[in-house]
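Worksheet: one structure, shown below.
Rest of the complex left out; these chains stay put.
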Amino acid sequence: MTTAIYPGSFDPVTYGHLDIVERAANLFDHLIVAVAENMVKRPLFTAAERVYMLKQVVTPYRNVEVDAFEGLTVDYARRRGARVIVRGLRAISDFENEFMMALTNKKLAPEVETMFLMTRAECSFMSSRAVREIAYFGGCLADLVPPVVAEMLRHKFRQRWTAAGEG
Amino acid sequence: MTTAIYPGSFDPVTYGHLDIVERAANLFDHLIVAVAENMVKRPLFTAAERVYMLKQVVTPYRNVEVDAFEGLTVDYARRRGARVIVRGLRAISDFENEFMMALTNKKLAPEVETMFLMTRAECSFMSSRAVREIAYFGGCLADLVPPVVAEMLRHKFRQRWTAAGEG
Amino acid sequence: MTTAIYPGSFDPVTYGHLDIVERAANLFDHLIVAVAENMVKRPLFTAAERVYMLKQVVTPYRNVEVDAFEGLTVDYARRRGARVIVRGLRAISDFENEFMMALTNKKLAPEVETMFLMTRAECSFMSSRAVREIAYFGGCLADLVPPVVAEMLRHKFRQRWTAAGEG
């Protein structure tokens, strides 16, 4: 049985991430979507909130588990017995960072393999950062994130809108 | 009549930005150079200062207006009746960010078009960040920004030089 | 009245090109889609065939004309009184070639402006080269090119299939 992990900050999860989850779930027996608690400095959502949202949206996939971890990704992979790290590639700058991370991880844990999937064209422009910004200014999120995430984002920014008296 | 906006942080405006202003002013009936107040976290210049500097340097162009805005660029474009967003491209990393922003904006406002001009070769290395750093250390700004901007930068950093007793 | 040209080899036209045509037709009074006869060494389709296919697919746009030309693009732009050259950007390698071409053209004809649109995400992977290869091996073209182009491609490769007794 092959276990793979799909690590990320997922702050929040977008349809682009879900595309990767669906495709990786088809390739491996067991897929762990793993919220990296320390990947970003000041996340918008707590690790618990990010895990909650992911759990809501991966229910259609039987072999997908959601978890959170601290520390090096390769150490987490070893702890969970995962032989594969899955990552999505969207753009050139992704490519470069991922390339360096993959080679560093190979040095630290030669038995763990990093594998890449290209994000579907329709999702290639989606980023959690853009989603946060659009939500902050009350823009439409319907094509970018699942309904539960849109709701959490609205809730997160409600106080601001209420206070400012805007839409 | 076609109205276009040229949004940016302009912190401060450089000769590279002015190159784009001049060329876009030739293509459209009305061009709004729009200072995005929230594009950068801690700008060197206030939005009012950035608008002031832009107003000084766009006086040669009859159909160019300077403004500031908060919120999503596409919302501002709609409010101003602009069908076109103009952006300058200098380098590969610009390309990628701009590509994602343009596709996201297209999703949010399909009727607004983003259009790119390539910055002139002689200006391709100019960035507001480099200008701020050179000004901070008292380097020569003559080839990078208009005189009024150089003066504002010197004024902004004067206290530092005075306090530190340096050149 | 602003006239723009959209030059290319269009060997053959894809839905990616049509996306640019539609958007540029909205921005300018008159758009000339211009088949560059000498842009590729050994095209699959003759210039006349490429013009024919383009004419079929641009009929919905009232202000779009199809033409063919030989020689430098800027010379053609001048002859036609076009102040704008429109180009689509899909990928990083496009960016670089286009950047060099735009700066060279600016040197040769300072009064002609090159303007870029980003190809829609859904079309970002489409290339005439891939279309030709897929057609050659009898693959499905429905999502990549308009029906008239698919028909022309099938016709072009029919002899091969007949001779080889395949598909």
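Read from first to last, the chains carry the letters A, B and C; within each, the first residue is number 1.
In the analysis below, contacts are C-beta pairs under 8 Å (C-beta built on N, C-alpha and C of every residue); 3 or more make two chains touch, one makes a residue touch a chain.
What you are looking at is a predicted structure, and each value in this text was computed from that prediction instead of being measured.
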Taking the 3 displayed chains as part of a homomeric complex, how many copies does that complex include in this file? 6
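By definition in this document, only the chains that are shown with their structure count from here on.
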Taking the touch definition from the header, please name the shape of the chain graph: line, ring, star, complete or other. complete
Can you compute the centre-to-centre distance for chain A and chain C, using the mean CA position of each chain? Integer Å is fine. 37
Chain C: which residues touch two or more other chains? 92, 121
Complex interface listing, chain A residues touching chain B: 91-93, 124-127, 130, 133-134, 137, 139-140, 143-144
Quick one: which bits of chain A touch chain C in the complex? Just the residue numbers, please. 92, 121-125
Interfacial residue positions of chain C with respect to chain B in the complex: 2, 23, 26-27, 83-84, 89, 92, 95-96, 98-99, 102-103, 106, 113-118, 120-121
